[in-house]
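This structure is in structure tokens; I'll ask about it shortly.
Every protein chain of the complex appears in place save one, which is left out.
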């Protein structure tokens, strides 16, 4: 099993491939190429695949949209629709599903604020179902939403807060949104991962001790994540490799050091850098300069996608009416 | 029983006195005059007092500090200490008490954001008790804190969220902070009410349907409230009275209209104004221009007061170290 | 001349009509009724009109859109286009005009933050003209933008800051956006006034001592204003009248007081209320509960309108791409 932490199943398969020089077992990968995006669907079928990739069994959909960094309204709308389609494709919700949307992360740390920003913007309707004592509606689904904060702010495990709310309000489906760490800067704020496996302990930009999973909460959990930071150790590691390969091209590379580095397994090298780096710069974020704007854009895309996926009467043409 | 809504027990006694021309029964009132503040302790002893004042039985402490509007650090520190003393005086907490602080209100509406701002600033420690598996500490008490939002944002009753958290985390005491409506502009942001009765349904700037009370939650609830708005109908009512009495002084007042108004009970007049005003301007806030700054100041005063009241090792000299 | 302050020329004409029982002289009024809006164009032709209405000579366009309070994207787009059309109709700018957009008001006071929010959202391009040393472009006009703050924040007259910038950067046109006070709650955040007269001293929610006028700045100044508050005295005045007329209908009204009030001129009554009210509640804002959201929506509508009015290559279909 890999020890390098990545929140993206796509990167887990890449890392496994680099290290083992073969594809992981017990997985299925399927790719759709759009003009402006690539969708990769990774299905971890059994325990072997789960162990090799360090991720729970289930389906992981990764939407990569390189153009999201300098985007326009048409692309945003296209990706919102794609997000809606992929959420619906997971088959966890229908018209009468009561959904609880959970915005994970710390609203005081910009790159960790994606989840709370989506929750701010999503259409919330459960109060009307209560007020009018209705069970279903033709155009609107029953949706509630909360940003539980992080343990450093509340002193309470996120999982405990959500479990308490689930027991009191009885939703049929949870959709949790979280900011992730990627191994590659070019994936930051251009990639959306949707999975039906919930949120594992320890994932995301902040660390969770209890996961948000169907096992723990008793209802299916769809997780939507967007990388908003890269790990500093990863950045150094990758830059060193670029430098070494650039030196190699220039035939200047020292044979011993280089060959030694070559011999060191990817993972050990990463651990070495991590050990050196951490006392020197703990709690460092590596993030794009324009992260505030990128997070704003992404939260609108995801909130629009959720509104279209959940509410039968909301289509693209009206979706911007429901956004704040 | 009075129909005029006021969140301050102090104003309920004033209204009862004006209407019934006598003090309410079954209550005890005690006043402390400081140089810069007045503390009024109203104890509603029985059901008669409760019915006459339209408030649950219990103790209501009102701290009035006219100088808070243009305050300096010394006065803020003095009031923080007073808040700490009065909270401790209610006798609901000791060193081993596990306290959950609840910040009620909508963070998107400035005058309703007091509770969430206090929660942002209070020292939260429960995570350390969990991490170090400790039950008690000599300097720090076990404190958690949450701002549950309002039903319009989450689709969930505040009461349900808090009850779920209480069941999961087992606090011994809840302290709920809320923005209130006053009948008098000069009380806005200069008055702090502390009571041991919890929060009743329908009180505060936003409307709650379920109260936060010991009955519902199973643990004692201390409520801290600060008026941040006045009711528009109250403002019109009070201004009309000022005008009439100013006209009367000028001996210009028309006898019939004036005497008619005199005859109309306070409450009916208020209802009349309310009926006229509401279709014309629903959802109006009447609030001081500098409300953003006042709410900031008050949230620091209350958070400092809570930190000193709850943590045995925190005194005035270090309290500003724990404030954000 | 009227002493009741109103920032809307439309209300000045109403007040004059109520008081003088006739239309003001030296003015032309023209009305366009759309399905969802009314446009009133008031032209103050000469000094007589200017004196009677208490407003400088020039054209005042008022767009009233009652539906803006619970709006959808289509109506917002329609009004953005209308704003663009009316700005262009004033004939002050063409493709090569260099425009400076000025966002007046205090960003720390929600109802006064409209101008700064529009400036945050408007497309700014002057830096590209400088960088590429261009004088004109086929799709984009030369636009700069600043929010100068208010004197309480900077210690500097807004007029001085803007005059300094005008001298350094040489714009051909200034467009100033400001939050206004209305006499009627139903106009708050549903009305947009566009005029070619600049901003007079003393207008707006905050008070300016120096106006932003062509006289002072040497370039034409278009002013865009939206009422975001009502004056507390106006609110009391209007409610009292509603109460009196409701009492009259019920044939309960006291003849003397009522007839006395009838005899008192509108303006004196307002002054009386103002005198009574001010010591009792200075610096009070009367504003809708949802003012934060309304200001957000309006700043997008106006920024979109400006982007379409100024840049030849921006049409409705792409306007949301340029908004933040």
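Descriptive notes on the structure:
Note that the chains take the letters A, B and C in the order they are written out, and that residue 1 is the start of every chain.
Convention: contacts are C-beta pairs under 8 Å (C-beta built on N, C-alpha and C of every residue); 3 or more make two chains touch, one makes a residue touch a chain.
Keep in mind that what you see is a predicted model, and the values were worked out from it rather than measured.
Note that of C:29, C:161, C:242 or C:293, the residue touching the chain absent from this view is C:161.
Of the listed residues A:109, A:130 or A:210, the one in contact with the hidden chain in the full complex is A:109.
Hidden from this view is one chain, which touches chain C at 120, 124-127, 143-149, 151-156, 160-161, 163-169.
Although one chain is not displayed, chain A still touches it through residues 108-110, 185-186, 232, 235-236, 238-240, 242-243, 246, 252-260, 272-273, 276-277, 280-281, 283-293.
Heads up, the rule we're going with is that only the chains that are shown with their structure count from here on.
Where chain A touches chain B, the two copies mostly use the same residue numbers: shared numbers make up over half of all numbers in play.
Centroids of chain B and chain C (each the mean of its C-alpha atoms) stand 37 Å apart.
One inter-chain figure worth recording: chain A and chain C are separated by 44 Å, centre to centre, where each centre is the mean of the chain's CA atoms. For chain C, residues touching at least two other chains, in rising order: 293.
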